[in-house]
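One chain of protein is taken out of this complex; the other chains stay put.
Now for subunit A:
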Amino acid sequence: MEDIPNLRFCTVCASNNNRSMEAHKVLKNAGYIVRSYGTGSAVRLPGPSINKPNVFQFGTPYTEIMKVLESQGIKVHKNNGVLDMTVRNMNIKKAPERWPYFNQPMQKLPEEEHPGFESELDFEIVITCEERCFDNIIEDFLARNYFNPNEINNKVHIFNVEIRDDHENAQIGGKAILELANSLNELYRKSQEDGDNSHSECWEDEIPDLITNWQQKYGNLPLLYSLCYH
């Protein structure tokens, strides 16, 4: 069993700041190889007032974001948890990254920043945290299938765990995502055992039951699921 690698994960939310980064942290701490993206057009964080959000380009280092936030006064951001969040993010990776949409300029860190991945889509599982993000990703993969019809050899399982975009819910969601990841990983590894007497069956057959059990437990985090190719 030692030789069987774990599944590799990609967590996704709109801005790659709160929900995807919390999930990124939780999964990373559990020992998984993880990377994360945001699907929005830019990183949007609460600003000094409701109609003045902070907008950053993807790729802006968290340290830069921190500086801007600090310059706007500690109190506002301390209360909504954005400061803590950014500090946490700084410890995980350098900057928020945008989902590598097909045929669009990359807004991501160099690949050297992500050991364990050979390319920007080199993972088995994507977990999005919002239905809109899920839809964007599915659409992106379908577009890839259309425009790049000879590139369908790699399979990615996409899950959406619907999480409200605030600090507390991100933490609750992170735990639920870890449980989903653990059970998927366990199922996957079991299917990959190749001892001479093992007769492993198809792990994908078990995913619907796994999802159902998980959903039963986390009834207020409605799931979505799809299988995509690139």
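As a working rule, contacts are C-beta pairs under 8 Å (C-beta built on N, C-alpha and C of every residue); 3 or more make two chains touch, one makes a residue touch a chain; residues count from 1.
Criterion: contacts and distances are computed from a predicted model.
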item	value
Protein name as given in UniProt for the chain not displayed, "Symplekin/Pta1 N-terminal domain-containing protein", "3' exoribonuclease family, domain 1-domain-containing protein", "tRNA (guanine(10)-N(2))-methyltransferase" or "Protein wntless homolog"	"Symplekin/Pta1 N-terminal domain-containing protein"
Of A:70, A:111 or A:204, the one touching the omitted chain in the full complex	A:204
Where the missing chain touches subunit A, by residue	131, 134-135, 138-139, 141-143, 145-155, 157, 191-192, 194-205, 207-209, 211-212, 215-216, 219-220, 222-229
